[in-house]
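All protein chains but one are shown in place.
And then chain A:
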Amino acid sequence: MQTTSPQGMAQGMAQGMAQGMVYGVILNDRPTLDRLGPALSQPPYGAPPKAPILYIKPYNTHVGNGATVRLPRGAERVEVAATLGLVIGRDATALDEATATDAVAGLRPILDVSLPNPSVYRPPVRERCFDGSCPMGGTLPYAAVAGPEALTLRTLVNGTLAAERSLSDLVRPPARLLAEVTGFMTLRAGDILHLGIALNGPQAGAGDRVRLEIDGFAPLDIAIEDAAAEGETP
């Protein structure tokens, strides 16, 4: 067991307050919906999704470019799913699709690191909330990018292309996604809503170097390493 002093905790709280929440999205890409196809109408799902399906990457997951991501204990492989985050510039509730992107300040490459799990029935806390599992790259102003749907995400593992995805595959492009999500919850200034990950992404293990390349953005580089031993300071 590790704990830290009240001084460390105050610092941690302050850091947590300084940044927003990261909301992730699944089943917002046509290839994943096509691949799952009839399974989405079978138990336990019963019917294809209607509203955007979100998950939360809490503060302990947030790390920057160059981070070392530790495997959860007992895991040998993690999935690394590339996406782009919409950095919210002002509190946003019930946005209209026509003007929704006015609330977006920037765009940020994200590698969502997770434990592989083919099921998306229950909230993915064990799979997606371990420490360091949300590496995020540098932010570009939203206006500086011609249109996110024209971008291609290239994931390289040890320098070899492992996945390539065009954001032309989005079921809900940014404006539509923002309108639907803020229809049921407020996104606050500083929060990030990502555009969705493709499920069943490329995998990496200890010692692997993963890079996300998106034209116009600085690359996002992370290293995957073995779990810290229990009680060891990572």
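A few points about this structure:
FYI, contacts are C-beta pairs under 8 Å (C-beta built on N, C-alpha and C of every residue); 3 or more make two chains touch, one makes a residue touch a chain; residues count from 1.
Keep this in mind: contacts and distances are computed from a predicted model.
Going by its UniProt record, the hidden chain of the complex is named "2-hydroxyhepta-2,4-diene-1,7-dioate isomerase" among "histidine kinase", "Pantothenate permease", "2-hydroxyhepta-2,4-diene-1,7-dioate isomerase" or "Nitrogenase iron-molybdenum cofactor biosynthesis protein NifE". For the chain missing from the display, the contacting residue among A:56, A:163, A:206 or A:223 is A:56, taking the whole complex into account.
Only one of A:35, A:90 or A:126 touches the absent chain when the whole complex is considered: A:126. Take chain A: the residues that touch the chain left off the picture are 1-4, 6, 8-10, 12-13, 16-17, 21, 23, 26-27, 44-47, 49-56, 58-61, 72-73, 93-94, 120-126, 129-131, 183-188, 191, 230-231.
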